[in-house]
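Some chains have been omitted; the remaining ones sit where they do in the full complex.
Per-chain residue numbering starts at 1, and chain names A and B are given in the order in which the chains are listed.
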Amino acid sequence: MLLDTKLPFRYIIKDILPDAIRVFLISVVFQLIKQFYSAWLPLIPLQLPTVLGGSISLLLAFKISQSYDRWWEARKVWGSIVNESRTLVMQANSFLEADELLPTGADTRLKTLAYRQIAWCYSLGQGLRGLDPMASIANYLPEHELEYMRLHSNKPLALLTLHSIQIKSWFQAKTINSFQQVQLDSTMVRLCEAMGQGERINSTVFPSSYRLLIYLFIYLFLVTLSLGLVETIGLWEVPLLLSISITYFLLERTARYLQDPFSNRPTDTPVTAIARTVEINLKQMLRESEVPEPSVAQSYYLM
Amino acid sequence: MLLDTKLPFRYIIKDILPDAIRVFLISVVFQLIKQFYSAWLPLIPLQLPTVLGGSISLLLAFKISQSYDRWWEARKVWGSIVNESRTLVMQANSFLEADELLPTGADTRLKTLAYRQIAWCYSLGQGLRGLDPMASIANYLPEHELEYMRLHSNKPLALLTLHSIQIKSWFQAKTINSFQQVQLDSTMVRLCEAMGQGERINSTVFPSSYRLLIYLFIYLFLVTLSLGLVETIGLWEVPLLLSISITYFLLERTARYLQDPFSNRPTDTPVTAIARTVEINLKQMLRESEVPEPSVAQSYYLM
């Protein structure tokens, strides 16, 4: 997630460069053509690029708006992961009758569940980003559960299955009653839903034809505008075309980054930081005194 | 689902061709008319096509946006099919008390349910696409269930009914209690809902009048623009009209394809691939070691 602080210049430049160069070359070529073949070129009325500019704006508005919706939905999914993680532990805590207690006063069974839930958050976040979903979760799980996970291709789903097996064992040991089992199961249903929603956003490619069409419109706009300006403004045309088209390209680029909120880029949903928040919350609910610090932002973004 | 890779040229060309030819003919005819009857033609001010261009953009923006919503809703429906399939098996697993076990350690009853759920996903996907819903599900179901399905015109609904009969038998055999029956039934309600939502999107025709009106606007735009350009740009008019109108037609076409996400086209929701994912997930939850490979994308799309 980009922070509200000043974006570094190089972050913006890096994105602009290829398109800027392409537009620069195009406008230079047009300048040369106009220099030597101006007699052959039509004088296109400027209403035409105006219409095209309107179409570009509307297409970009559509793309910006849908990509924002995807980004916001991804954030909502992770928001509900926070909520359901807290709920799961709070429910288990209020349903479990006292058994073997930890020094902190928390139930050992509760601790197993809560730690597995923390691992689930980290693992899901890593997996969505295409990183190793087993990284950095070894501390939260016993060895045989790690073993079980290795058999599954979908690691977070394996963790949910382990949750459900643990809850089943509580029910069979009559530690919780039927109602409580069903209520915990409902929380599991919502966790499973949030996981699936994250995977859906991640695996669904935004219709790529629209990007092509926006590009087509921008280049048409540049060509007609350049032809419309024949002999009016001379060399000033180059910076003019450059600055307008770059703004359009930047808009498209920004929207494209928001579209894919789990791609290990500064514009990502900050899943690691959110998982860290869950870890802090759950550990404090277990009355542990050693909790990690909240994630600290990079210079201008938070992962 | 189109992938983010380069769309092949022929895929785009195939779509463009008929409209391109039509617009080409129109602009040639106009050129000829203007050549011989220019005295009779009005000089339409270019503000008029500008207004029409704005209207086209807004209508297309509406159509693009609604078709995207349909496409995204279809994807959400299949996302929740994934979630509920996993949930169903996870619930059954945690509710069923141990009975006859498979070599993998999974319950035989659970396997029947899970396999029927896999068949349901494949069958629903095929049916929505207008293909044979009984194809490729024979391996997942016993013969008498296939027999039962043949009596029903809605095959996936028949499979859900079989689910509900199985769950009823568990309840009557006191394998699960009332709460658990009701909780499984709630998952069934959601599966039934997802199925109905898919059918709704598939059977509801997007108001076809809007397509006609967009076409009407585009042709009006072309005519007024062509008349507005009388004697200004000569033969350059042909490629100009061609390139602008083709972009509009392509936009309309792209939106139209997204509108109908279950029509056996490369732009479809990838229901077969999703059903395959469900198959892999459920089989791994049954601890089976032989699971199929995930669906591999075609050159530029995934079904």
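Throughout what follows, contacts are C-beta pairs under 8 Å (C-beta built on N, C-alpha and C of every residue); 3 or more make two chains touch, one makes a residue touch a chain.
Please read all numbers here as calculations on a predicted model, not as lab measurements.
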Where 2 copies are displayed, count of copies in the complete assembly: 5
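Operating definition for what follows: only the chains that are shown with their structure count from here on.
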Angle of the C-alpha superposing rotation, chain A to chain B, to the nearest 5 degrees: 70
Between chain B and chain A, distance of the C-alpha-averaged centres to the nearest whole Å: 24
Footprint of chain A on chain B - complex, ascending: 1-4, 7, 12, 46-47, 49-50, 53-54, 56-58, 60-61, 64-65, 68, 71, 75-76, 79-80, 82-83, 86-87, 90-91, 93-95, 97, 177-180, 182-183, 187, 225, 228-229, 232-234, 236-237, 240, 243-244, 247-248, 250-251, 254, 258, 267, 280-281, 284-285, 287, 291
Touch list for chain A against partner chain B, complex: 42-45, 47-48, 50-52, 54-55, 58-59, 61-62, 65-66, 151-154, 157-158, 160-161, 164-165, 167-168, 171-172, 178-179, 181-182, 185-186, 188-189, 192-193, 195-197, 199-200, 204-205, 207-210, 212-213, 216-217, 220, 224
